[in-house]
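For this view, one protein chain was removed and the others were kept in their places.
Showing subunit A:
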Amino acid sequence: MAAPVPWACCAVLAAAAAVVYTQRHSPQEAPHVQYERLGSDVTLPCGTANWDAAVTWRVNGTDLAPDLLNGSQLVLRGLELGHSGLYACFHRDSWHLRHQVLLHVGLPPREPVLSCRSNTYPKGFYCSWHLPTPTYIPNTFNVTVLHGSKIMVCEKDPALKNRCHIRYMHLFSTIKYKVSISVSNALGHNATAITFDEFTIVKPDPPENVVARPVPSNPRRLEVTWQTPSTWPDPESFPLKFFLRYRPLILDQWQHVELSDGTAHTITDAYAGKEYIIQVAAKDNEIGTWSDWSVAAHATPWTEEPRHLTTEAQAPETTTSTTSSLAPPPTTKICDPGELGSGGGPSAPFLISVPVTVALAAAATTANSLLI
């Protein structure tokens, strides 16, 4: 048998057949991408076919009813988002694919919303933007930052697509910054700009790690501590002041305290036994606006243990600071008119000089135990 020649012949024939097959069944070109406006009407011609050619249209592989056709053209009225898809027209008899259209239904962009903020003063500021309504098709944004006539670089945020960062080169500038953004997609274009002074956009992040603790033996006190936000780069030269608000969960009215220094405060007028919600906000001492409120802390003031009707009833009256209870002896209790209903021992004003020493020791041990 003369094997090579007939085998070669078959191989060539098979290859030729494959080529012809793919030519007949694959598109002459990649699908034509088309963007159309939501609510509009569109007529899709079947490529270069004559108007009176006999064609069938399919969308995503599903046949379309012939009543949508105008000759060989597909007519879609009142486009909805659901009309997006891959449209293909075939020669009716041979099922030869004539044309493909990848249709995206969307909207031109409306005016973007742009805002800038400095939570890292004096290092820099960031700008973020978004569209008020979706376009359903891809958009590209272009941000430019001008300081007077000087163009500044806005570095894209590594994580967030709609944010970029600008570093301050100069501080205390009298010249305003102008940030412009333009957005465009296949259906349209829009832009906006904002102008501001360096000082007006300063807004720190909220304070961190807000913790509220009851104060032992003080049924109307709560001790609140927090930290300056970690994003604020230089609290020494750019100190923050704080605003604290608190209320018992059962009431709607907030109490407010403004603190110009320190990261701790003791609430002294809490309602005994009620759970409190506490929040803190921060602001640069001189410029800018208040931060958002911090994550809320919850705490309930200290309440005395209920007495048991046993012979041990006498014991709490005579405990000293050497027992496991960290409360100072009631007979040496500090006279505090605010501590009503404390159920403790008698107040003894003439013993004030003594409690100072004892309470200091007790407070110290309390502080130590709290730090465990």
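Just a few scattered comments:
Convention: a residue touches a chain if its C-beta (ideal position, glycine included) is under 8 Å from a C-beta of that chain, and two chains touch if they have at least 3 such contacts; residues count from 1.
One rule holds in what follows: contacts and distances are computed from a predicted model.
As stated in its UniProt record, the chain not included in the shown complex is "Cardiotrophin-like cytokine factor 1", which appears among "Huntingtin-interacting protein K", "Large ribosomal subunit protein bL32m", "V-type proton ATPase subunit" or "Cardiotrophin-like cytokine factor 1".
Touching the missing chain, out of A:T174, A:S230 or A:Q253, is residue A:T174. Of the listed positions A:E236, A:D252 or A:E305, the one in contact with the omitted chain in the full complex is A:E236. When the missing chain is restored to the complex, the residue among A:T43, A:T195, A:T231 or A:T289 that touches it is A:T195. In the complete assembly, the contact with the undisplayed chain comes from A:N285, out of A:N70, A:T231 or A:N285.
Interface with the hidden chain, as seen from subunit A, comprises residues 122-123, 148-149, 168-176, 178, 195, 199, 236-239, 261-262, 264-266, 268, 285-287, 356, 359-360, 363.
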